[in-house]
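The complex appears here minus one protein chain, its other protein chains still in place.
Let's turn to subunit A:
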Amino acid sequence: MSTSVVAPVVTPVVAPVVPLHVLGTDVDIRVGGADPEPLASTLRTRWHLCLRDTDAPATEEPPAVVEAALRHVDAPDLPGPTPPARFSTVVTDADERRLLQRVTQAVTYAAIGARSGELLMLHAAALAHPGTGATAAFVAPGNTGKTTLCRTHGPGRAYVTDETVGVRRDGTVTPYPKPLSTRRADWLGVKDEQAPGDLGLRGPAVQPWLAGIVLLRRDGTRTGPAEVEELDLLDAVLAITPESSAFMTTEAPLQWLSDVLGRTGGALRVTYSEVSELADLVEEICGRASPW
């Protein structure tokens, strides 16, 4: 009689990865937790305009990493050991909506960190002409209309971002067509992360380039058409720099921003009540010829 002993097969658990290319750099979302695949699937759907073809790495450097896991009260699982990465952030939450919002914030943070010093990064929404790439950037603090602007005026145009516009030295813009973060009218203040495609938005098919910068100022009490004013150079730079990222790590950022404003006709400040009032302005800027 012979006995065969079969060693148990142990299959290593591999965390699903959602590979992104954002702001011209690669970011991997490594999804952990007890049941990671549904979350990974949701992330792929919401981030569909940022998904990276993993067969053709878009950048030479290793991706920045965001580790995400839906935490269960009894089993606070985290993703397993991860290979070295330039930036690594761990995000866990028991609430999926809040987790998705925090993942968006973490991806933004990782991408900005990775491009620090390389791009002029402005806290802005941006839409581009789908054929020419002429991009209108609308600079504004959070919760002052950037996402609403994209939802309203984005269909029929290229959606570049509702969060951060990254400008290269040659005036081209690195897209960041992330899920749109929409605030719900509820007690929690958690934003819904909506897939751009669900809102009729498409990513850029041609290279976007910066055509103009507008500072948004929403005033819900005003009536009449939007008020547009041209800012002088120093006023414009002073107003825009608080809405920039990694400014101090950029070489000669004031000169750079000044050059950008000089080429694109200077900054406009628009005071408005309803985002629909901005239609003509979006149309005009997206119709411009390239100054680059």
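Rule of thumb we're sticking to: a residue touches a chain if its C-beta (ideal position, glycine included) is under 8 Å from a C-beta of that chain, and two chains touch if they have at least 3 such contacts; residues count from 1.
Everything that follows uses one rule, which is that contacts and distances are computed from a predicted model.
For the chain that is left out, the UniProt protein name among "Coenzyme PQQ synthesis protein D (PqqD)", "Sarcosine oxidase subunit beta", "histidine kinase" or "Iron compound ABC uptake transporter, ATP-binding protein" is "Coenzyme PQQ synthesis protein D (PqqD)".
Contact with the omitted chain, checked across A:Ala34, A:Val206 or A:Leu254, is made by A:Leu254. Interface with the hidden chain, as seen from subunit A, comprises residues 232-234, 237-238, 241, 247-248, 252-255, 258.
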